[in-house]
Structure formats: C-alpha cells, structure tokens
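The complex appears here without one of its protein chains, the remainder shown in place.
Order as written gives the chain letters A, B, C, D and E; numbering starts at 1 within each chain.
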C-alpha cells in the first residue's frame, strides 16, 4: 500500500523554458534506463522476493523512491515546455532559431500531451515492460540493478553537460548523486550475496552438469590476438575454481546440420537435391 | 567482415521431437537475454569502441561466438519440431496428450515458419533492438554484459531442469558452461576497469558537481526497517570515498509543484480554482 | 514523494495454486486496461495538471491507490504459481491434466520470472506507455478514465466468473467494487466539468471555425438503415446547440485526388499515363 | 463487403507544401487516437456485435466513414510533402530556415515512403492494434468511442491552431466538425444504454458479489484534502444506489505478504533470513 | 470515400465452434501477412500513387476487397468462439480435452474481446503499421505485394490442412483462390513494369554511380561451394547487362576501423591503449 505527499523530494524548476531540452530529458523518464524502468524493476523484484525480507524491504524502499523521481522529472518537463512555440503566429515569424526549436521539439508534447511529460523516451518510443527484469534470483537481479544505475548515471551526466540552466543542473545533480548511492548500494548487496553463495549465477546448479572443459576458455573468433593479453585469458578465474585459458583456433565439434524434410501438409519446399535443374 | 563454416561448434540434436520444448527454447534465441541479444549487444559495443583495441577485439570475439549460438539453437528448434502435430488428422484422434501438445505449441512454428525457429521469445514477442545496450562507456556496458550472462545462464539452467532429453541437455550444458566463462570474463574485465578508473560510472564526472550530501544515504521510503541492517546503510562505501548512512524519515526539500496555465491555443482545461462549482 | 507500507490494503491469497489462472490474471496487471495502465495514467495526468488543485489531488489519490492494486495482484500471481509444474520429472508422468497445465501456462512465469508476476498481459505482450493518455484537457482525460474503469471492471468480472477459488474471488470482489466506485467518481467529475464548460471537448474552440453544416449529421455509409432510427439521428443534439439529422446518400464534395510527380532524386515510379504499354 | 469511389468526401489540398506540418499531421493518421484507430475500432466492434443490429449498423456506418478520413489525410500529407528539401543540393545552400526544415522533417517521409503518408504517428511510432478496444460490451465500448472522439477533436484543434494554411484549415474544420458529431452521437447512444441497463459496466454482474462496503469510498492516499470537497466524496452516487463517502486515513486490511520459497529446480535465491551474514 | 454493404462477399460459417482454431486463424487477420496488412498496404500504396491512374485504381480495388476479407475472418472467429469454455463450472469438470482447450485458447478472446476477433496474430502480438510498405516506387512495391500474397496463401493453405471443418475449409478455399489470383495479378503488373523500365529497382539511378565491379559477383562467405553451382554465379545476369561471376575468397578492401575518442563531455571510456594495466 502506497501513499503520496504533495511536496517534491527535491526542487524541479528550470530557470527558463527549453522545449528541446524537455524532449531530451524524456530519456530519463521513459527510456530503457529511465526512472519508470528502475521504479517498476525494483517494485516487481520486491513483490516477487520469496523469503529474504531484508532484500525485499530494500527493493521496496528504492522502488518507492524512484516513483518520486519520475514525479520530479515530469514536473521539470512541464515547466521546460512552458512557452513552447506551438502557434501558427510564431511560425510565421520565420526566426531561424525559433524554426529550429519548432523543428526539433517533440510534436507530441504539444499535440498529444498539452505540454505535459510523456511515458516515452527522447525519440518518442513508449516505455515498455520488456525493459525490466525480475528473475527471482537476487544476485542476477542486483547485477541488473547495478547496470541500470550505471547507465542511468551516465545518461544523467551527459544531459547535465548539455544544459546551462541552473535549475535543470540542480535537479540532475541530485539524480546523479542518488545514482552514485545506488551503484554503491547494489555493489554492497552483490558483494554480500557473492560471499554467501559464490560468484556464479545461479550458484545452486551442480557444476558437474555443465561442460567444464569449455567453461574457462576464451575462444578467438575474431582475427587479431589483442584480447589474448587480457586478464580473462590467463591466471585464476574470478570464481576461484580454475585457470582461464585461450584457444586461438576454435574447432567445430558438431556436424554440418542436415534437417529432415517437413511433413507434406506444411507445404514447405521439398528437397530437390537430386532433382535435375 | 565475417565468414561462416558449415559445422556447428557443438552438436544440436535432440533424442526426440518435442514441440512444447521448442516453444520454451525460443526464450534463449529471441528473448530479452537470448543469444540474439548478446550477439548484437557485443557486436554493437565492439563496433563503437573508440581506442581500446583490446576490448574491441574481446567484444568482437564473443559477439561472433554468439551468432554461432543462435545457429545451434535454431537447429535444435527445427529438430524439436520434427513431427509436430500439425494436421487435422491427428487432431481428430482426440488423444488428450496430443491435444495438450497442440494447444500448447506455438502456432507460428507451424503456420508462419514451417517448423523453423522464430526471432522471438517463448511467448512469441519478436526480438527488439531495445533489448540491447551500447553506451560508449565500457565499464557501464561490461556491467550490462555481466548481467546478461547471469540472466542467460539462469534461464538456460531452468530449461535444463525442464527437459529429460539427453541431446537437449548436452547442448544446454555447453551453453551453461559458456555463460559461466562469460560471467567470469566480464567480471575480470570489470575488475580491470574499476582498478584503472574507479568504481563509479562514469568516473570522469567531477564529484563536486553532484549533491554529495545525498550520495551515500539509504532513504527509508517503505515502512519497516529491515533494510537498515544491511551493509549498504553503514560502514565505508564501496567507492571508498565516504560512509554509508541511513535516513529513516526522509524529508521533502522541494515545494508543492504548481504549474502555470497552458497557452490558450492548446485548449487544455483552464484553471478553475476560483470558479464556483 | 511516495511512501510504502508493508501490509497489503486487501488480502491476496488463493486457496490453491493455479498456474493457468496466474497467466489469465496478468491481464489485470499489464494489459491495456490493467492496473499498471490506470496507475500510470492517473499519475501522469496528475503531474501535468496546470491549476485545478482539486483535480490534481484526486488524480494523485487514485493513481497512488492503483500502485497498491498492482502489488496485490503481483502477490496473488506469485502465490498462484506456487507448485507450478516446472520440472522434467512431472512432465514424465504424462498425466493429461498436468500436460494441459504445462502446455497452457505462461512459460516466462518459469523461465524468466521464477514464479513472479510479469509486467505483461495474459498473452505475454509487455505493458506499453502507449496504453495511457494524459492530454492536459481534463474533460477528455476523465472520459478516458471512465472508459478504463469500465473495461477494467468488465475484465475483472469475467475473470471472477472463470475462477472457483474463494481467495481469488475475494480479491476480485474488492477490485470490482473499486472499479464501481471509480466509474461513479469519474462520472461525477465529468458531470461537474460538462456543467462548467459544456459538453464538447475542447470547449474553448470557437464553433464557427468548424464546418457546422456537417457537425450534426449521421452519414449512412453502410447499406441498411437501422441506425437511422436511433436517438443520434433526430431530435436535439446532446450539446443542446442543434438538431441531429440523417443523410442516407452522402455525396462526395471533394475531387478525385491527382498527385504531382515526385522529384527525380527520390526515384519514385515516374508517371507513365501517356506511355504506350 | 466494401466499395470505394474515387472522389474524396471533402477536399484535401494545402495552399503550399510544408513538410514539418506533414510530420505533425501524421498524428491524426497513425497516432493513438488517429483515424486508423477509430476506423479499426468501430469496424472490429461492429463485426463483433451479437444481436443489436441497430448498433451494429451504426458502428459500420461510422467505421466506414473513418476509412475515408484516413484517405483525405493521406492525400493531404502527400501534398504537404511536395517540394520537401530532399536533395544534397539544397542542403548545400545552408539557408537556416531550410536547414531547420530538413532537420525537423520526418526522414522516413523521404527515405521510406517517397513523399507518401506513413501508418505512424507524429514521432514515427507505427500504428498498433493495441490502440483499439472491442470488448463485446457496448456501453463500455461506446465510452471508449466517446473518449477517442474527444482526444481526436482536441488534437485536430491543436493542429488547426498550429497552421495558417487555408487548405489545411479547411480540411481540419471538417474533421473537427465530424468529431463534434461523433461526440454527440456516442453520448446519445451511451444515454440510451445507461437508461436501458443502468450506469455501471457491466450491468449484469450481481452487485452482492462485490465488496459493496468499499464501492462508494474515496480513499485519501495523497496528503492534502482538496479532493474531499468534490462531488465524488459526498451525496448520492451517480448510479443512484448509495451515498459517496470519504476515508481520510485508509487502513490496510491485508497482511504483510510473505511468499513461500520457489522449488529448487528454478534456482531462485534461497531464503537466507536465518543465515548469518 | 468508402461504403459498405451488410452481406459478406462469401459465407463465413463453421460447422462447429473451435476456440483453438479461432486462435490460429488470427494469423490471417492480424499477422505480418494477414488481411489487415494487405488491406492497409494496398490502400496506402494507392493513396500515394503520383500519376499512373491505372495502378492507383488497381491498388484501391484490391485494398478495398481486402477490408472485406478481414470482415469475413472476423465473423468466422466470432463463430468459432461460440461455446468456448469460459466459466469456472466447466473447468471443474476436469475433462482433459476441455482442459487442453482451455489451456490452449487465447485468453484475450474471453477476457478482452468477449468472443470477438482481435487485431492481433495467432500468438497475440498486435498488428503493427511497420508490417506494411509503401515506397512510392511501384515496381518495388509490387514485388512486396507478390511476396505478401505468396506468404499469405502459404499460411492459408497450412490452416486449411489443420482443419476438418467444412465451413472453415470453404472460406479458406476462397481466400486461397483470391491469393492465387493476386499472385498472378501482381506478377502481371511486375512484368509490365519490368518491360517498361528494366529489371532493377530503382531503374532511374545511373548505373555508373554504383561500383559496377562488385555488382555481379557472388561472394563465398560461407565454407562450402554448393552455391557456386547456381545460375546466380555464372551466365548472363537477369538484368541482361553483364555476366555473373563467383569469388571464392573475398578480400577485404577496407582498413581496420580505428575510431577517434569521443569528446570528454560524453564521458565515454577514454582510450587506455597506452595506459599500463
């Protein structure tokens, strides 16, 4: 059960409108690694935790915080859109800077949402449930979360560099800081889980059931041997169970696949290998 | 430039057809973390590397390997679909086990692909470019790759447990082993990058530009304090620059957002706050 | 800013597992009119309200309530999936009822989410931002909301009829009741807005700018005159400004469209109307 | 069975080309509430009507009319694209107004469709079947239709305000008028159905099966009591069966959800609540 | 402008209900090559024709015919869904054949559309505007049309083989025959265009601007020389302008790509090629 308070956790006021930046900022709302993604990802993970109340509580804390991030960004987008060039009058003026703004702004910000934020990214793709992951395996999912906060902070930093508006930068400096914390926090949780259950996801699958002879080898499928010099091609493996090795000319172990004909009622092309043409 | 040899790297032959398992196995081909995703993700990352030839070579090695994984799985799916119940004749039999198979198999495996693999997941969603990430920041992307190999191995293990077919298990035991290696390998590359540039992504953004006062705090937005006991709420942060802390009752720093009216030519609802109702 | 309490607003416990029903229940989570849609729709509308604090408060109340509905349904889905037939062992048994369950359950519930809810509908389509609407015009949007609660209640009722599980029915009886309230509530808000500003959306566009001569006419484009007998073809219009009328044989007012050739550098097919063939 | 006449129902000729407006106008063709949506929505509803020939006829009349609306808009888009700046020569000129037009136009209008309309919205998202609704319940669906015509008219009005082209405005003034009629018409049909079967959708579900004690209550989940003053929180309900009421501090009735562990063969994280960390 | 008559062009009545077949038949309505695709594809092509009234007329004839095909299939789907097992009562029976039907039918046919057709394919993916093509080049588009009718007839034939219902087969035998005609018809139109303008699309691009030295060569990028024996590797080319040839060991003409570093404000990974690790 959730509740809401009217105040924003942090202020979300630009110094001046900027419809082009509003378009770009949508990436942080409805993009692959925007706040809709992290909010929904942490909530779905939290709701699906089986046992492990400490992690469940953590996920619901952060997931709930992220809904408030969408709120701040949506407010910022609305304000950046104040005064957007939406009337024919202004177009008539033919000022090239205004023309560029009109050509560059997201037309749905005017036509569809009436100067409000959209549940979409910076090019207008709608947010999708397929952006998020909740697998039931916490180590796997926390790695996904660390990635999301890494990509998210990178994108927020890029947007920070693209703006000179003090109010915009103030909000982004908060979001960047929270992404710093969340990178730290998921890394701490990952370290704890790796210590408890080991490095590999999932840790519960008996190793002898996999082909261990191919489990520590870098295959060189790309001409050039630069990658052979890396840490991943020699020395002890990260999981501590073997030595990395390197195969410069991988061999095919399987046969050439030859498939049987399909049954006639599917009307696939029949084999014509022996038909004279 | 790429080239192809006809032999499969590893064998891909089930002991017997199983159209229901063919449907499930599609998750490893065209799912969010299937082989199409890792192949395309590593290739796009590799093609976008600027400098850093060692990592570029590594990415192209692994990306090229993964195309061969799609090939093995596509071959396996074709063979699992041999003998699928696709004619009216068989339906007439009304054998409940066959009826269940007919009801449960993916109808597009018969109608659309003629018993071939589909570029789609286990419920039929087409693979999408939005599954992959290539950001230009290698530490961010290698965390994404570690996650992809974690989710991928988890899914392969679950499918291994759902089958009793020796041929299917043989192929999965290879894919699971390769996912083991790739988890190890990306972790090694991540360790190298974190040592060279620090833990946070991106490492090049001046820390004083973010709100450092909120960069190490767990906010308790969810009733219940279980999460306060975690490593992420106390002690030194993972990045080594501060101490984690915990805020049990987060305060709102921002104001209640009040937005200006939209310009009349957008025909939004006008403010009626002072209109008697 | 949002906060969360651990207790569910209403209980979400089935009497017994039922993986097929878990698949169907996904429609209420991530379907076009599921709880993700209403939660996000009301929140985006609320965040975009300009002035009109009463409506903003209402939207945020209901939007926040709906996040809790996702939570209850996600919990229910997890419990319906307890004991789902996910191992090879059970498949071996070849019990036709179990076979039907295995063929009919959503394979991603096992392979991808590990018996947790998915942000997707009952056939596995991921939830999309394009399901929701927030236009800045409250009368338009409240009509959208009334529709969402009508479709939502209809779907919940259909699912109620498809289950004999007391716990499932208990939760659905709550959701159905809340949809009843929300239909009532949006209808009340619509009545208020229509009284204040008139029936047509948007009410602020000068009527003389539209082609009023075609603004009250039912055109008969479909052979058969049954529709001519309706209230919409005669008598005073709902907006109170004119009389409905009926046109049994609509005339074309425009010309046959003849388009100019495209410029040569687009390499469209050139006009060949005078070329002998 | 359908037939076509070559003349447009209304003229669709702009005074002059305008590729930026062509991009915006796509919203009315392939957007969420564009003409493809209403055409397909009314036709699918009409084809699915069981009994109720009057409504079936009405739906097929309007659905057929809307295909002609797509036709007029597609013709208009083709003409707005005449003379679009598509060659390198013009780019060389470096006229900033032309540069803005080239940067702002939809590149697929040149590269993909050769100056023809696209089945997509104003940012290029393809039209989707998931935009439409046909539920088998006419009252529900007519509310959806009223919403579609409200959103559609709002968008057409906004586009009217963004253009100074007489030919464009002429076509939009027709579409706006038809949306006026269709709002009136669906409202008339809704009134008829509500009178016949009652206000709630669906009307046939026995009310005693829902939790009537929570069917008339506004829950205050958002700090601030502005919404308590509304019509929806007091007085008789719209359905006429009860009194609205208001709950300022909603209580949780359910328990904290604690989920059972997943079966081992899914390799979810095991419960570690008692494992020392 | 379009009009509709109530009678179906051909009868659409199954002998008996079959909800599993209804699910499969959706492929012909809303699949990639279903009737929604061909209807929309021919109409958009027709509306975009510039000059060439003969082809415009042809496209609008066929596009209009195809809307009527959607209508017949939607009617068929509704009738196949009569009597679908949608109540809890029937589930209680635990008849394995009914259980298989319940597990195998499309749940949205009950929950969402109330036993009506959906604008979606046989696994539930919504129809998308990105399925269709209208390029402005008629030879290109007619080849697309020939393909659509080929895939469409193949799918209709497969469905014909999967049914033993006389009414279903009667409708499919009509659709198969129309696909036969349309394959013939587009082939006739293609032959006419190829004769008038040549084989290559587009025919208007000066051949000397392309790299003619690589325009007739089969590159052997796949180990094995079976393809070298084909007609496409020797003898005169289809366009009549050169001889096909075969290159068994293609050489790389380009250099190894080395990309410049990104500007610092994007926070990509910096080149570390000379940094000791």
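Just so we're on the same page, contacts are C-beta pairs under 8 Å (C-beta built on N, C-alpha and C of every residue); 3 or more make two chains touch, one makes a residue touch a chain.
The structure displayed is predicted, hence computed values, not measured ones.
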item: Visible chains in contact with the missing one; value: A, B, C, D, E
item: Residue touching the undisplayed chain, where the options are C:43, C:101, C:139 or C:154; value: C:154
item: Per the touch definition above, residue among E:38, E:168 or E:189 touching the missing chain; value: E:189
item: Subunit B, residues in touch with the chain not shown (by the definition above); value: 1-9, 30, 36, 40, 43-44, 47-48, 50, 57, 60-61, 63-65, 67-68, 70-71, 74-75, 78, 112-120, 126-130, 132, 134-137
item: Sites on subunit E contacted by the missing partner chain, in the whole complex; value: 5-12, 32-33, 53-54, 56-58, 60-62, 64-65, 68, 72, 75, 78-79, 82-83, 86-87, 110, 114-115, 125, 128, 130-131, 133, 135, 137, 139-140, 143-144, 146-147, 150-151, 153-154, 157, 160, 169, 173-174, 176-178, 180-181, 183-185, 187-189, 191-192, 199-202, 205, 209-222, 224-227, 229-232, 237-239, 244, 250, 252-257, 259-260, 262-263, 265-268
item: Subunit A residues touching the omitted chain (full complex); value: 20, 23-24, 27, 31-32, 96-97, 99-101, 103-105, 121-125, 154-155, 158-159, 161-164, 221-224, 250, 252, 257-262, 264, 266-273, 275, 277
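In this section, only the chains that are shown with their structure count from here on.
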item: Those chains which touch subunit E and also touch subunit B; value: A, C, D
item: Shortest chain-hopping distance from subunit C out to subunit E; value: 1
item: From subunit B, the most remote chain by mean C-alpha position; value: D
item: Centroid-based (C-alpha) most distant chain relative to subunit E; value: A
item: Contact-richer chain pair (by C-beta pairs counted) among A-B and B-C; value: A-B
item: Listed pair (B-D, C-D or C-E) duplicating the B-E contact set, over half by residue number; value: C-E
item: Centroid distance [mean C-alpha coordinates] between subunit E and subunit A, Å; value: 31
item: Chain centre separation in whole Å, for subunit D relative to subunit A (CA means); value: 28
item: Subunit A, residues touching no fewer than two other chains; value: 1-9, 47-48, 50, 53-54, 57, 60-61, 64-65, 68, 75, 78, 86-87, 110, 112, 114-115, 125-126, 128, 130, 135-137, 139, 154, 157, 192, 202, 205, 265-267
item: Chain contact topology (line, ring, star, complete or other); value: complete
